[in-house]
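Taking it in order: structure first as structure tokens, then the write-up.
A protein chain is absent from this complex, but the other protein chains hold their places.
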Amino acid sequence: MRKTTALRAAAVVTAALLTATACSSRRGQDAQDTAADGACKGQQTTGITDTTIKLGGIYPLSGPASAYGTISKGVAAYFKYVNDKGGIDGRKVEFVVRDDGYQPPKAVEEARRLVEQEKVFAVFQTLGTPSTAAVWDYLDKQKVPQPFVATGASVWGTDDKHPWTIGWQPNYVAEARVYAKYLKDERPHAKVAVLYQNDDFGKDLLGGFKKAVSGSGIQVVAQESYEVTDPSVSAQMANLARSGADVLLDVTTPKFGSQALAADARNTKWNPLHIVNNVAASAAVLRPVGFKNVQGVVSATYFKDPADPQWANDPEMKTYRDALHKYAPDADPDNQFNAYGWAVASSLHKALDTMKCPTREGLRDAVRNLKDVKVGLLLPGVTLSTGPGDAFPIETMQLMRFKGERWQLFGEPVDTRKEFGPLTK
Amino acid sequence: MNNVTASLAADRTRQLRAAPTVLLAVAAVAAPFYFAPFQVFQLTMVLLYAVALAGLNLLVGFGGQISLGHGAFFAAGAYSTAVMLDRYDTGHLATLPVAAAGCFLLGLGFGVPALRLRGLYLALVTLSFAVFLPPLLKRLEPVTGGSMGLTVDKMQPPAWSGLAEDQWMYFVVLAVASAALLLARNLLRSRVGRALRAVRDNEGAAEVMGVRLSLHKTLAFAWSAMFAGVAGCLYTWVIGFVSPDSFSFVLSITLLAGLVVGGLASLYGPLLGAAFVMYVPSVSQDLSEAAPGVVFGLLIITVMFVAPTGLAGLPGRVLGAVGRRLPRTTAIPDRTPEAASAPDAEPRPTAAPGFSPTPAPADPAVADAEPVGAPPRTTEKE
Amino acid sequence: MSAVTELLQQVVEGLGSGAVYASLALALVLIHRFTGIVNFAQGELAMLSTYVAWQLVASGMPFWLALPVTLAVSFAGGMLVERIVIRPVQGAPELTVVIVTVGLFIFVNALAGLIWSFTVKDFPQPFPDGGIDLAGVRTDWSTLGILGVVAVVMGLLYLLFQHTSVGLTMRAVACNPASARLSGIRVGRVLMLGWGLAATVGAVSGVLVAPVLFLEPNMMGGVLIYAFAAATLGGFDSPVGAVVGGVFVGVAETLTGAYVDVIGADLKVGVPLMIILAVLLVRPQGLFGRAAVERA
């Protein structure tokens, strides 16, 4: 008898719940997905109307990688600036930022939230290789564009199973090729020691470098890795110093970049040519080390460093600084990540402008068909180019050397695709 | 006649007690038809974390041993599943028993040295293990895919079910989680569970009672690791992507924090803790766009202030219906939650066992001291 | 470079990292000794103190004036944290207190990021640049400086505990709080004092390591694990043990990273694990702990 009562209760509750479900289910929201008519018939227009466009970004605002979270501020500032000027082709941008704490499962959750609840037009951007890799299958299945992801892993360009995902910044292999070319030209018999971060970023760059110098007189004689969780790289630097190499390739993120540069400066017995990779080449990284300690350090870049006085009068830089001041007053305009956000957002603006259809498919195709698109904060000579067989928007970088209190660009911009051929898996 | 009334009354109470469980079950089954897919996904993740927390609960809540390395077992389960799917193309279902058994054995291996380590020291050793695992996974690149991680197929709903992917995943995880939570419950009601609690409450007494201490402590570790491994396996099914940096020591600390926030040594604690871990970061972001961490940190502290014994113990505290712990001549009034939250509460570490770094062996208060982390027994739901 | 010189150079490198670990381990041990809890937020509090010092210097105060001000602020801050954050959960299960410190960790880390951003700050180096060369082995002044200051702090703590009546009171509370109260000691105040002291030692640690590690909100996160290892090795109750443990962990980690190829730099983080495990299996109370220290 007890059992029947319980069962009956359960049945009643189930019935009630099912009724409630039928009446107010939130699942039905999928029906709101919209499609276009006319020439673009059948294509998805979710998240885009004649007057609005909704984008969603996933950044680490908390946790160990929160230093990069500020990119979202640069992006948001750009969109606010554009909206005040009338929007993108008359469409006001609504930009939703979600925090994934640099954790892949959280990124999946937020991607689903953006697509299913926020109904964004595209996921712009995801940050970091793990988070991007965790969501690209899902976005591909949902046919949601994932343009200009904030990670330089080469896989975004070499992969052919995810047409909806594309990178933006020069991939790490391309950057490695720039350094390889420089060394081949300047120091054909260099013995190179490498300090690298033990993750996709460090390994991609190191691997690309080794491949690019293979067959030349350049040798990698020592390599030491560190974990992001390590307190310092001084022990690694001591080991590299033992190798007696004459070139140090420094593949680090900002804090470790400062540490490595400082360790190199401290060690008066070992004076290699110090090549620091782009991520750690901001003036903000070099200043704490002391400018006198980083003279002659070489790096490569593709966008204008806001902390570098040589761009102080650059019109786009001025616009950027004014806009950041106005729309993101708590963000530091000197921080290169804010400038990165601005540059990538204006790149998306250009891509949206070239869409044939104002649809998700339109954006997917537009970002894969960019022809020498110029973007204000990118270096002169660096443009966005993609096409069939080329899913790497930026592959050109220019070398620079630190002198006095600023970076000095030297040589011609290096188009790695031209120099080394297209990158394949 | 009296007997009949009494048994009827007992039936009534049993029904009353069963009612929330039944309601919960019905709600659990109906949820994926009501909520949006991403919300269903969130619920799936809650269940998944609840499995891991239930395992941790066996060890910390009932065994009295602190592990800050359960993220590592979680990772082991996730990676073994991903590798099987990626390299050997086994079906999804085949990975579950392997992950479970593998982690059980791993836990058994860990349980042996854990015997010699207590409290703090065990926590630190397990924490170092959790720190060590990501670089190790990167080193084993040929198998684990290195720092790029492995992308594997998620589980797909069979055609006959007529369910969407998120719904199907939800039900699969629901089934596994229910089984796991039931198993945890039964484990605790079995001889093993009683032995575990005896060990927690008083090792000396447990030994006198003839409990084979070392065996049970090792087994507790193994079971606990198995649950974490199963959760890891589910993780791979649901997320379809594993990478070393997904399993940093932050995961281990998050798991422990989730468990304590949810409520140690309680059956619903793991579910509440999992929900906390899952939803509160999002809530934090809604409250403060600029620095979600500030809000998240404050929320953890606030919850611990309001519910020092975890969320599961909160209703009881609010109702004031907690049967307070019966004192003995050595009773420790200071450790009851009431004393802690009373407005005029002063720091009364007087008798808090484990408080003094060197408990005087002669002090009888220590003899029935609770182990580190054990909650006052009032929160037990059993 | 001969093999011996090279080995010695590696040992010196290890001493450098070891000094960093030891300095934070000292603060950890202090709190544990007086309150019996492991303070996960210790490193973050030290980082916060360092930002205070940085802010003072950045606003024009000379370093040697900013330092005592920072130490005083940290002392008061530590007492305040005990009073506001820790005392409300004093009677709760120990794990609850530990989780509160985890919450504090997250809070302080995010707060520092909010106020000072995650950009690396340059922190004035109190020690002269360069170093000395002894038989081909180069030691930076900063390494020597950190080791020296850590030794001095350790010595001061020893004097405080062993030769002052405040120290006696503190040790009595650490040993048996119940009896301490019965002797009329205001345990609450002593606990606040303990937190204040630990925060001060942490501030010293932060200021020492900031020029080497570079100041940003995650500066101390990585150090914490090693400081745990150092403290465990030293028995978690002894300041001397913490320092010896820290130096030992630093040297062992550097040497294995350099000479044991199987381990290499990427897996050297496993060294503290092996050390902790080995030490605890042989001597569960750590190198400097007393047998009775083993805690339930």
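Chains: A, B and C, in written order; residue numbering restarts at 1 for each.
Assume contacts are C-beta pairs under 8 Å (C-beta built on N, C-alpha and C of every residue); 3 or more make two chains touch, one makes a residue touch a chain.
Note that in this section contacts and distances are computed from a predicted model.
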{"item": "Name under which UniProt lists the unshown chain, selected from \"Cytochrome c oxidase, subunit I\", \"ABC transporter ATP-binding protein\", \"Multicomponent Na+:H+ antiporter subunit D\" or \"NADH-quinone oxidoreductase subunit M\"", "value": "\"ABC transporter ATP-binding protein\""}
{"item": "Touching residue (missing chain; options C:L182, C:V260 or C:A278)", "value": "C:L182"}
{"item": "Chain not shown: contacting residue from C:V11, C:M61 or C:L168", "value": "C:L168"}
{"item": "Interface with the undisplayed chain - residues on chain C", "value": "165-166, 168-169, 171-172, 174-176, 178-187, 290, 292"}
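Please note the rule applied: only the chains that are shown with their structure count from here on.
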{"item": "Dominant chain pairing [most C-beta pairs in contact]", "value": "B-C"}
{"item": "Length of the line joining the C-alpha centres of chain B and chain C, rounded to whole Å", "value": "30"}
{"item": "Chain A and chain C, separation of their C-alpha mean positions in angstrom", "value": "36"}
{"item": "Chain A: positions in contact with at least two other chains", "value": "62, 64, 66, 198, 227, 229"}
{"item": "Residues of chain B touching at least two other chains", "value": "131, 135, 138, 249, 290-293, 296"}
{"item": "In the complex with chain C, residue positions of chain B that touch it", "value": "60, 66, 113, 116-121, 123-125, 127-129, 131-132, 135-136, 138-139, 203, 249, 253, 256-257, 260-261, 264, 290-294, 296-301, 304-305, 308-309, 334-337, 339-341, 345-361, 365-366, 369-376"}
{"item": "Parts of chain C lying in touch with chain B, wherever the complex brings them together", "value": "32-33, 35-36, 38, 40, 85, 87-96, 98-100, 102-111, 113-114, 174-178, 181, 187-188, 191, 225, 228-229, 232, 236-237, 266-267, 269-270, 272-273, 276-277, 280-281, 284, 290, 292-296"}
{"item": "Touch list for chain A against partner chain C, complex", "value": "62, 64, 66-67, 69-70, 198, 224-227, 229-232, 234-236, 238-239, 242, 254-255, 258-259, 262, 266-269, 284-285, 287-290, 332, 335"}
